[in-house]
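With one protein chain removed, the remaining protein chains of the complex are shown where they sit.
Let's look at chain A:
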Amino acid sequence: MLHVVQSAARPESDAVLRAMFEARKSVFVDLLKWDVPVLDGRYEVDQFDDVHAAYLILAEPDGAHLGSARLLPTMRPHILDSFYAELCEEAPPQSPDTFEITRFCLDRRLSARERRQVRDTLVTALADHALATGITAYSAIAEMGWCQQILAFGWRCMPLGLPKVIDGTMLAALRIEITPETPALLAAGRITASALRIDQRVAA
């Protein structure tokens, strides 16, 4: 079930949000060792989780977290312009119809196959949400390995600048274009992925 949540000022108030913040702590703090704030020892919540943030959350009917992403309006302070402007050749994108995708989070309890399904559903939901709400582009910051996966989804991406090593990690900023064509591009990306997938080739 997809939940589109417009504001998370009070995470305690909603089970779906709470589960997402817990999953984020598990992924970004425990697994990836990011140095980000943790609330009550359980929830990963930072200064951008305010009334301006929006969330796409995939959850089981009982509210258990499957996957989620946070969208920040680029007209307000966001991660690219606040911390990583050097990744952009020009000024970081700032427009009412451009949102920054951050905290793309797939639950650690998922198997590899489930992760792929949840990831694809979440990416499709991002495109649908953009088309439904007038968003024409997303910006995103990604480590190089994740960048290659973002491209492989099939949507149209352009680099915003050259990659740079920041705190020991090579990062790049991408602009992801969303047009009415994007859902078809994502569908094509899934076909590409299934054609190249090793487990299926061996089985075939």
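The criterion applied here is as follows: contacts are C-beta pairs under 8 Å (C-beta built on N, C-alpha and C of every residue); 3 or more make two chains touch, one makes a residue touch a chain; residues count from 1.
Heads up, the rule we're going with is that contacts and distances are computed from a predicted model.
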Identity of the absent chain, which is to be given by its UniProt protein name, from "Amino acid ABC transporter", "LuxR family transcriptional regulator", "RNA polymerase sigma-70 factor (ECF subfamily)" or "Peptide/nickel transport system permease protein": "LuxR family transcriptional regulator"
Hidden-chain contact residue, picked from the options A:M1, A:A15, A:A85 or A:A187: A:A187
Identified contact with the non-displayed chain, of A:D30, A:E60 or A:E89: A:E89
Chain not shown, touching residues in chain A: 89, 112, 116, 143-149, 151-152, 154, 156, 158-159, 161-165, 170, 172, 179-181, 184, 187-188, 191-199, 201
